[in-house]
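Note that one protein chain is taken out, while the other chains of the complex remain in position.
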């Protein structure tokens, strides 16, 4: 799936603090809304986000219904070595979506 | 809404995160607009004053609200490899209320900042029941 948008600088100097952004298409249905027929719409949210750099977890998040639809996250990382930064979103149905970006560190 | 009439208060939610430890007001810079156009996606940024070294860093940043159906918003886990204790996201606010950002540091300390947000009412909103 390509409905995730991640932003990582292509290059960085070793030791530099870089900004990482990750956004994914998801309704983040709260479970507190009524549908047109007056029946509650069941909850469907992304519960967990994990970012790994060179295979090691550097940032993660536990998300609740109060996170806006199409969740957007921005955080930092120290550019330590050239490699791949991976992103993983898991929803409450156990479905996982992934994305990745490469960084060259000089 | 009937099944969700009880939620923990903001103070109870904070206490469950800190385990009842003392929370000091400070070190946390909480950026959120005091007046928002739409409560469906309110940009927030939390930045904690920390060197982010192996010995001295921020372990967790949490956001809690006062009046949504549920007090939790998000809990972020970070460490020295983050380089900077700064996180941004977009949150939902059902109505005008207080929002609290909390940080747990590697020495076990808790720091916080509180913001009050007014959510303005949009005049021309779609009626879902007619969709």
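Some points to look at:
Should a chain be cited, it is by its letter among A and B, assigned in written order, with residues numbered from 1 in that chain.
Just so it is clear, contacts are C-beta pairs under 8 Å (C-beta built on N, C-alpha and C of every residue); 3 or more make two chains touch, one makes a residue touch a chain.
Basically, contacts and distances are computed from a predicted model.
Missing chain, UniProt name from the options "STAS domain-containing protein", "Sarcosine oxidase subunit delta", "ABC transporter ATP-binding protein" or "SoxAX cytochrome complex subunit A": "SoxAX cytochrome complex subunit A". In the whole complex the chain that is left out makes contact with A, B. Residue A:25 is the one among A:11, A:25 or A:96 that touches the chain missing from this view.
Note on the undisplayed chain: of the listed residues B:36, B:63 or B:103, the one touching it is B:36. Touch with the hidden chain on the side of subunit A covers residues 2-5, 7, 21, 23-25, 27-28, 68-70, 72, 74.
Although one chain is not drawn, its touching partners on subunit B can still be listed: residues 33, 35-38, 40-43, 90, 120-127, 130.
The rule we apply is simple: only the chains that are shown with their structure count from here on.
Separation between the centroids of subunit A and subunit B, computed from CA atoms only, is 18 Å. Touching subunit B in their complex are the following residues of subunit A: 17-18, 30, 32, 34-36, 53, 56, 58-69, 71-78, 80. Across the interface of their complex, subunit A is touched by residues 1, 4, 40-42, 45, 63, 65, 68-70, 72-93, 128-131 of subunit B.
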